[in-house]
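The block that comes next holds chain A.
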Amino acid sequence: MKPALLLVPVLVLVVVLLVACTSSSSEPRPRQPGTLFVSVEQQSAWVRNFNPLFTGAGARWPTRAGVYECMEVFLPSSGEWTPWLATAHTWSEDHRTLRFTLREGVRWSDGRPFTAEDVAYTFELLEKHPALDSGGAWRFLEEVRAEGTHAVAFRFSRVYIPGFSELAHQPIVPRHVWEKVADPVTFTNPEPVGTGPFTQVNVFRNQVYEMGRNPHYWQPGKPAVSALRFLAFPTNDQANLALVEGEVDWAGNFVPAVDRTFVSKDPEHHSRWFPLYGSTVFLYPNTTRPPFNDVRVRKALSMALDRERLVDIAMYGYTRPADATALNDSYTGWRDAEAANGAWVRHDEEAANRLMDEAGLARGPDGLRRMPDGQPLELELEVVGGWSDWVRAGQVLVRDLRKLGIQAHLKTYEFSAWYARLQKGEFQLAIAWSLDGPTPYTFYKWLLSPRTVRPVGEVAAANWHRFGDVEADALLTRFETESSPEKQKELMAGVQRRFSELAPAIPLFPNPSWGEASTRRFTGFPDARNPYARLSPHAEPDSLLVLTRLAPREP
Partner candidate 1 sequence: MHYLLRRLGFYLIAAWASLTLNFVIPRLAPGDPASAMFARFEGRVQPEAMEALRAAFGFTDAPLHQQYFTYLKHLLTGDLGLSYAYYPSRVSEVIGTGLVWTLGLAGCAVIISFAVGCLLGVFAAWNRGGWLDSVAAPAFAFLGAFPYFWLAMLALYLFGFGLGWFPLRHAYSHDLEPGLSFTFAADVVRHAVLPAASIVVATLGGWMLGMRNTMVATLGTDTLRLAHAKGLPPRQVMFRYAARNALLPNVTSFGMALGFVLSGSLLTEIVFSYPGTGYLLILAVRNQDYPLMQGLFLVITLAVLAANFAVDMLCLWLDPRTRAHA
Partner candidate 2 sequence: MSPPLLEVTGLSRSVQVGGFLSRSRRTLLNGVSFTLERGEILALVGESGSGKSTLARVLARLDAPDGGSLRLGGEDMLAAEKQGASLGYRGRVQMVFQDPFASLNPVHTVGYHLERPLLRHGRATRADLQARVHALLESVGLTPAESFARRFPHELSGGQRQRVAVARALAVEPDVIIADEPTSMLDVSTRREVLQLLRGLTKARGIGILFITHDLASARHLADRVMVLYAGSVVESGRTAEVLSAPRHPYTRLLRSAVPEGADFLRAPLPVKASTGPVPPNGCAFAPRCPHADARCHATRPPEHVSAADHLVRCHLEASKGVVDDAAVSS
């Protein structure tokens, strides 16, 4: 009786359900004490990759935050560099040679000593495989040489002070391991050997992996956390659920209405700290096209925007409107008060209308502004369709621009299409990020320097708005060779004033760096009062500081 076969799955189902529901597994099992649950990456399944050299690759988060270390760590809160694998660095007189003194007693997790040879070899790998040199270190380097076991000398091809950060932040790999790797670009490094606090892969499955302590870690008694555990959350929603339910101790998620959904659930232990250390989000006008080649128009657009509202809607009020320097809070020390006070980032519809009129874009009888040739001013604002916060921001921006008499439309593209248009300068208005470095140098270079301007149709890494100012560039070039902090600051203030005056791009808001923590099981997370590092685990490598500082709460 073959239809009876239909009964088989049904019976199996019933039996299995009964078994599953009566089995003891329904009670939650106690957690291993000392294991820190971290939620950084959002993946449906983990893929084993611990290659620290290739930034484009999807290496697991601990690779640069726990397994491999760099020579010095930059702290945005203080603007200082913390010695790490290197204890000190010195510039030569001519600023053409940089010497790092390496820490003694550091060992790789396989027990072998860490030496200057490893550092030199790491940079040789970068030279040999340009794909690994994402920071472009070999554009200014000439030679890297180990001087004895604990000193490395970097010979520069030209004076380039900002290059320091590229070198200091480079994760160092062990020569004795990587020598045997055939192709370091495609190497997934399944059993990493590093100097960091967490190097042992205890468990690696598609839904979970766990990193154990480095048995030879150079900071005695550290880390106090016995292991890091990572659960796979494919969506923000799922990651946030786990966070709210208290399953995760440390996270870098964007949590909507975080105070209500997360902090208020357990105010004693749940905390969040969203310092504005992320890249600044800009509204980029394509300055090669009229009317955006007119600074008055750019400023008018900027003044038409209600940034307070924008920040409330698109960013849940987690950030503040950008000031006229467009700098985020990690550059607080660099900020020039005069430049920051530029009125063109303040919401002032009247002034915006006035500027538009001045620029010759008068309103027609229908209230719509027209180009000097009589064409109605019609603009398309391009955003990535899948990025919901930017789509929201775009919707708000378009409304504000319409009030100015501009027929603005929001247009969404797939990321690649959008990015190709952006890079090639084939857009009118677009929302995009900025490039950042330890100093505002990188930031402004890509906003203002004529050296970064590419012709329309050619791919540009940034400066998509294609704006160059010779005066600002002169200041930036001097900055490259200036080592005195005071002079640097002075030069940078000049750049900021040029930026504020020229308004090459319209800053919207600095991005927060998302960080949430639960102190139920661990203490020692950074916060606004104790900003020894950024709370966000996305902030590599300063998460090294956090991981070595955390301690399990005594039971």
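With respect to how the candidates were assembled, all candidates are chains of the complex that A comes from, given by their letters.
The rule is simple: contacts are C-beta pairs under 8 Å (C-beta built on N, C-alpha and C of every residue); 3 or more make two chains touch, one makes a residue touch a chain; residues count from 1.
In this text, all values refer to a predicted model and were calculated from it rather than measured experimentally.
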Among 1 or 2, touch partner of chain A in the complex | 1
Flag every residue of chain A that touches candidate 1 in the complex, lowest number first.
-> 1-4, 6-10, 13, 16-17, 19-21, 23-26, 29, 31-32, 43-49, 51, 54-58, 129-136, 139, 185-188, 205-208, 229, 231-235, 238, 241-242, 245, 386, 414-417, 419-420, 423, 433, 435, 459-462
